[in-house]
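Removed from the display is one protein chain of the complex; every other protein chain stays in position.
This part shows chain A:
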Amino acid sequence: MSHDHDHHHHHDHDHSELSETELRVRALETILTEKGYVEPAALDAIIQAYETKIGPHNGARVVAKAWSDPAFKKALLEDGSKAIGTLGHVSRVGDHLVVVENTPERHNMVVCTLCSCYPWEMLGLPPVWYKASPYRSRAVRDPRGVLADFGVTLPTDMEIRVWDSTAETRFLVLPMRPAGAEGWSEEQLAGLVTRDSMIGTGFPRTPGAPS
């Protein structure tokens, strides 16, 4: 499956570059395999694991639980990795996950200006925009301008806190629970949690709005 020719053209690249890169990547894999460093089936399994096991659904369940369970929320804000570790069924989580709470007074946003650090276990692999120069350059200086690119506007007097992920700590935003979802189950609430709301570049869905 992973060896299929897949002709989605990325807008940044013309076809000749893609072909050359693809050939070089294949050549490297051949060399690593022939030298006995890697087993191709193990590479397939890594890809399959990323495609099926991690993703924003993990973070969404954590957020929904925090919205529903005040004791869990308190534990989550004190030690994210430890609290999520108690939810064996949600996701495995690495050390040093810091969960930061949005409030009516403060909005949090996460970036990695130096590379692309991102809470993979909670959110999956980062989207292209998160890893690209426009976001990495502007998030720490003009976050309101960046949010405007996402169609998001904050009250003018609200504090914006930007967390630059410069070490092996990872940050997950706990968005505010939207009104209108009183009495909803954790599973229903999880359906309101978007990936971007956990990065801080968006809000959760509004109950009743088309998703």
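One rule holds for everything that comes next: a contact is a pair of C-beta atoms (placed from the backbone, for glycine too) under 8 Å apart; a residue touches a chain by one contact, two chains touch by 3 or more; residues count from 1.
Criterion: contacts and distances are computed from a predicted model.
Enquirer: Can you work out the missing subunit's protein name as recorded in UniProt? Choose among "Inner-membrane translocator", "Nitrile hydratase subunit beta", "ABC transporter ATP-binding protein" or "N-methylhydantoinase B/oxoprolinase/acetone carboxylase, alpha subunit".
Expert: So, among "Inner-membrane translocator", "Nitrile hydratase subunit beta", "ABC transporter ATP-binding protein" or "N-methylhydantoinase B/oxoprolinase/acetone carboxylase, alpha subunit", the name matching the hidden chain's UniProt entry is "Nitrile hydratase subunit beta".
Enquirer: Would you indicate which residue among A:L87, A:V140 or A:M176 is in contact with the undisplayed chain?
Expert: The single option touching the absent chain is A:V140.
Enquirer: Among A:A71, A:A167 or A:A209, which residue is in touch with the absent chain?
Expert: Only one of A:A71, A:A167 or A:A209 touches the chain omitted from view, namely A:A167.
Enquirer: Name every residue on chain A in touch with the hidden partner chain.
Expert: 2-6, 8, 10, 12-13, 18, 21-22, 24-32, 34-39, 41-47, 49-51, 53-54, 92-96, 98, 113-116, 120-121, 124-125, 127-129, 131-144, 146, 149-150, 156-170, 196, 201
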